[in-house]
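So that we are looking at the same thing, I have put the structure below in structure tokens.
The other protein chains are all here in position, but one chain of the complex has been omitted.
Should a chain be cited, it is by its letter among A and B, assigned in written order, with residues numbered from 1 in that chain.
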Amino acid sequence: MQTCAQTDILDAVRKVIGDQRPEACYQCMKCTSGCPAAKVTDYRPHLMVILTKAGLAEEVMQSGIIWACSMCLKCKEYCPQDVAPFDVVTALKNVAISRGYKPPEMLVGMANSVLDYGYIMDKPMTITTTEFEEVSRESLGLPDIAHPKDMEKFKKLVSNFGYRRLS
Amino acid sequence: MYIFLGCTTPMKQYAYELSLRAVFPRLGIEIVDMPDSNCCGTPLMGVNRFYNVYAPARLMAIAEAGGLDIVAPCNGCHLALSEAAFMLREKKNLLEQVNALLKEEGLKYTGKVKVYHPVEVLYGLVGVEKISSAISYKLPPLKFACHPGCHLVRPSHIGRPEQRDGKLKLEALTEAIGLQTRDHPEKYECCGAAMIPYSTDAAIKTVAMRIKKFVEGGFDGVTTLCPYCFDMIDGKQDAAKTITGDRSLSIPTFYYTQLLGLAMGISERELGLNLNMSPVGSVLEKLRR
Partner (left out) sequence: MAEEPKVGVYICHCGVNIAGVVNVKEVVDYASTLPNVVIAKDYPFMCSDPGQNLIIEDIKTKGLNRVVVASCSPRMHEPTFRKALERAGLNPYLLEMANIREHCSWVHEKQPREATEKAKELVEAAVAKARMLKPIETVKMPAVKRALVIGGGVAGIRAALDIANSGFEVYLVEKRPSIGGNMARLDKTFPTLDCSQCILTPLMVEVAQHPNIKLLTYSEVISVEGSVGNFTVKILKKPRYVNEDLCTGCGICEQKCPYTVPSEFNLGLGKRKVIYFEFPQAVPLKPVLDRDNCVYFKKGTCRACERFCPAKAIDFNQQPKEITINVGAIILATGYALYDVKTKMPEYRYGLSKNVITGLELERLTSATGPTKGAILRPSDNKEPKNVAIILCVGSRDEKHLDYCCRFGCVAGIKHAYYIVSHIPDAKVTICYTDIRAFGKGYEDFYARIRSLDNVQFIRGRPMEIFEDTNGSLYFDVFDQNTNRLIRLNPDLVVLETGVVPDPSFEQIATVLKCSRGPDGFALELHPKLRPTETSVDGVFIAGVVQGPKDIPDTVAQAGAAAASAVSLLAKGEVESVPNVASVNQDLCSGCGVCEVVCPYTAIVLEARNGGRVAKVEAAKCKGCGACAAACPSGAMTQLGFEDKQIIPQIEVLARGR
């Protein structure tokens, strides 16, 4: 049973850029009522907010449920107190990463790929069509993709604000 | 204008890129590839929120250096660029931080560059009337559902290309080429794409709900202008059937630019119509001249 409320999480959440105002929430349930992720997972945006406000968000960072958000922004659009639950949860995700909690595996790959290639995938995919034809960007005659000209510089610049390789 | 393709379109959703490149020049919109480009950061907002401000600023600064505006075909990219522009306008210290980093690459963000989504280019810059006259034939009045996608509609306070009220621009465009549109419940709901990293199952169940409404509505097809939404609606129908057990979850799905290109007489190959995963064959037959 959790006994101490951790206000450092709330402080850390406030430091992330965004419109989050967890303190304003009066738990009307509107966000969770409309949330697509809530319909198919145990994700509950109102709970993310109140736990953050109460200093009890450690458990949701630990369980990883915060990554279930579908980024539809309905909660931000309709929240009557401009809490912007989406911004609260996005901030929680940032805080979780800075505390060493791992995001879903796919995101680790995508995040590291940006550091190496500037994009979430290292190279264009080869697609198999419904007629079993194999197509690639090249075979379709599409031009080469432009990457950041100086990848080393790019990596260095983004590290300035804490964007580092995830393991 | 520059075309900022993002990640998903150039690496996976070739049909979108093909149909855009086919249609835009023929409507008088010259698109230029960006000389230097990077991921906009939307899928990684949870990993590093600041990247999602810096990266769009970098892209807009590159465009400004080249003297052109940007069209961003992906809803997520368009939102990243629009929201970054909004925040950099509102918060001076953020602007300073970002420009200090951009300076290292000889770039500067001033907010001059305009960012468009293809729906805005087609509806606003080209116009429904010009489109109606640019097509070689009107498509038969099949009933199509328009799926704008979350990021084209929200968050409304920064201004989005579509509004959650009245007719969609996408619907007006769809009607301009001869198709019929109709309202359907859950029109503004999410395709579930962003849930894939957390749980493919959850994401599929979500898009299955959308597809269900298309099927129940008796639509002949669905059209959208977002690579993520298309990837889900067009690409995950088999998975949806398997996971939900509902065999009715099947509907021909097209990029609007593919349909527009068809009406303009452009070849199906050039429009990437062989790349759609949903069963478009029977509808294509009806749509052909």
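Structural remarks
Operating definition for what follows: contacts are C-beta pairs under 8 Å (C-beta built on N, C-alpha and C of every residue); 3 or more make two chains touch, one makes a residue touch a chain.
Just so it is clear, the model here is predicted, and its values are computed rather than measured.
Across the entire complex, the residue among A:Q6, A:Q27 or A:N112 in touch with the chain not shown is A:Q27.
Contact between subunit B and the absent chain runs through residues 164-165, 184-186, 213, 216-218.
Against the chain not displayed here, subunit A makes contact via residues 26-34, 38-39, 44, 46, 74, 78-82.
Just so it is clear, only the chains that are shown with their structure count from here on.
If each chain is reduced to the centroid of its CA atoms, subunit A and subunit B end up 21 Å from each other.
Residues of subunit A that touch subunit B in their complex: 16-18, 36-37, 39-41, 64, 66-74, 76-77, 89-91, 93-94, 97, 103-107, 110-111, 114, 118-121, 123-125, 127, 129-131, 133, 135, 137, 140, 142-143, 145-150, 153-154, 157-158, 160-163, 166. Of all residues in subunit B, those touching subunit A in their complex are 5, 7-8, 10-12, 14, 17-18, 21, 33-39, 42-51, 53-54, 87, 94, 97, 101, 104-105, 150-151, 154-156, 189-190, 192-199, 201-203, 205-206, 209, 272, 274-277, 279.
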